[in-house]
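Taking it in order: structure first as structure tokens, then the write-up.
Heads up, one of the protein chains got dropped from this complex, but the rest are sitting where they should.
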Amino acid sequence: MLGSSVEIRNVDKFFGDFQALDKVNLQIKRGEFFSLLGPSGCGKTTLLRIIAGLEYPDSGDVLFDGISVVSIPANKREANTIFQNYALFPHLTVFENIAFSLRLKKMSENEIREKVEKLINLVRLEGQENKKPIQLSGGQRQRVAIARALANEPKVLLLDEPVSALDAKLRQELLLELDNLHDQVGITFIYVTHDQAEAISVSDHVAVMNNGRIVQIGTPYEIYESPADRFVATFIGETNLMKAEVVDVNDEFIRVIAKGLGEFSCYKDKEVSKGDKILLTLRPEKIKISTKPLEGINSFHGVVEEEIYMGYQTKYFVRLDEGYILKIYKQHVNYLLDEKIIHWKDEVFVTWNPNDSFIVEVEKG
Amino acid sequence: MKYITAYTLWLVVFFVIPLIIILSFSFLEKTPYGGVNFSFSLEGYKSLLTIGYLRILWRTVWISIISTFITIIFALPTAYYIAKSKFKNFLLLLVVIPFWTNSLIRIYAWIFVLGNNGIINQFLKLIGLVDSHIQFLYNPWAVILVIVYTYLPYAIIPLYAAIERLDNSIFEAALDLGCSKRKAFFKVLIPNIKAGLVASIIFVLIPAMGSYAIPDLVGGVNSKMIGNEIARQLTTAKNWPAASAISSILTLITLLGVIIFVKSSKKEVLN
Partner (left out) sequence: MNPGKFSRLITFLILIFFYIPIFVVIMFSFNASKSPVWVGFSFMWYKELFTSSYTIWKAFLNSIIVAISASFVATVLGTLGAIGLYWGKFKGKDYIWIISYLPLIIPDIIIGVSLLIFFVFIKMKLSLLTIFIAHVTFSLPYALMIVFSRLQDFEYSIIEAAYDLGATEEIALFKVIVPISFPGILAAFFMSLTLSIDDFVITFFVAGPGSTTLPLKIYSMIRFGISPTINAISTLMLVGTIVMSIFMRKYLRYIF
């Protein structure tokens, strides 16, 4: 099977007065695993439905392999959807659910049998052929939905939060399976989710959406490490946001003063000049924490206000001397061998590399 | 849209238009042998403003309200018991069977038991307690008895559905918080089954208001209700405007009643 490239050009969509999509532009490469990530109501599902043909854009264009498909209805479009609730046909068996589109194509009984069996093997549902959807577990239902959507040999597979109805452990497992399946079938996957962990763990590229707009497109690494704005920084993972004023600028670094922190250095990833007010993001796991003074340019002293033990790591809230509360994750590498376990009310030293903070907003001074 | 066209058209032609026709006819002049003259007249309504009519209207209202009240009083504990019972499917079936039974048969059963020639009177005569018979039927209370008998299943079923849906733990929480059983009934159960209660009351009150067969068969001359009067005006009196006028008023009363009732109960739920 071969995937299609998908291009979205200037798509607008209104529901009454509500603008669900606002001038959306996207380019998805052939065979890619692409995620649309955003909070509920951001327009990601609407965009997916427009790609599927279940919804029509008010303006703009949708192209598969460079050819507009807007005028092609859902039942003729070479894209199939895995619905959030799977939408399996309750009156049909697993076999007949998967065979649904094949029967519509008037294939011979032998061809159908052969093809459905192949798909059943692909999604590992051997022996379940004659069960009705109601007799299956959540994970099995999802597999039927996948096999049913793949039966049509679509060039694009659209997945609308396909694992959100499952429990956490199963979710991880099926996500991995989806990733493997993508490698096997090689078609384009467009995956909608509100869960940032899902999106960054399986995708080649992620588009982060908010209020009907695409706010950032990039690899999971780019999205996480250098968020484009405050929304992306806070929506994906946890972070420390710091308001600061630029006091000095050189080629690579800037010096800033932030309320509650004091003066420190950061990497100049955006063009700023002296006197600008900026917003910085700093991921909690980038910060070192110790009871002993630490070497480093950005070094601060504070007290542990809150300590949340999470098994594989501990989350600390440290109130710095000047008042800012810094969120810090400490991984339990050789937990018991660590010099001293930090606890609530301990005095601590914290430091981070200036390269690890990013400027997300600039207000010219 | 196209799927619903036939349905809508059918109801418009055979339900909405006939309603509009009777509303219009109520403002027209009568002709002596049924039918109407197409000239405006309020005679249809004026003829209702007599003591006799007001009495029938009043009787219809009080018989319906008392019947509904009695029905709900008995339906509530029954629905509750069935909803919590181990044998609820079987008990529900026992309630549903009378619900599906032909209503005339249910009326007949009471005539057979309580009628002047009914088994009770025959028995009393046999043992010599009475000479001819005791008249149990043909009074408003007989009408109320049969209305209650007929509509009890209609009241039990929505109440049962409402109670069955309730999470049992809300009662446990109420009892745990020191509520007595009696208090839990009024403070926890009743407010939480309001929708079912409203449905039950509507299911009993409305058909009771429009009773025809029950007062006709087990009511006497002093227990005729509006339904009987509509039929009389239409068939023997041949006064179509009057029949239309009473029908319009009855329709209006039931609609207003339902709207006010549903709205007020909705408001309380929201509050």
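Labels A and B are assigned to the chains in the order they are written; within every chain, residues are numbered from 1.
FYI, contacts are C-beta pairs under 8 Å (C-beta built on N, C-alpha and C of every residue); 3 or more make two chains touch, one makes a residue touch a chain.
Just so it is clear, the structure is predicted and the values come from calculations on it, not from any experiment.
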Hidden partner chain, residues of subunit B it touches: 1-8, 10-12, 14-19, 21-22, 25, 34-35, 74, 77-78, 80-82, 84-85, 89, 91, 93-98, 100-113, 115, 117-119, 122-123, 126, 149, 152-153, 156-158, 161, 168, 171-172, 174-175, 181, 184, 202, 206-207, 209-210, 212-213, 217, 227, 230-231, 234, 240, 243-244, 247, 250-251, 254-255, 258
Residues of subunit A in contact with the chain not shown: 52-54, 73-76, 80-81, 83-85, 87-91, 100-101, 104-105, 148-149, 151-152
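Quick note on the criterion: only the chains that are shown with their structure count from here on.
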Centre-of-Cα separation between subunit B and subunit A, whole angstrom: 59
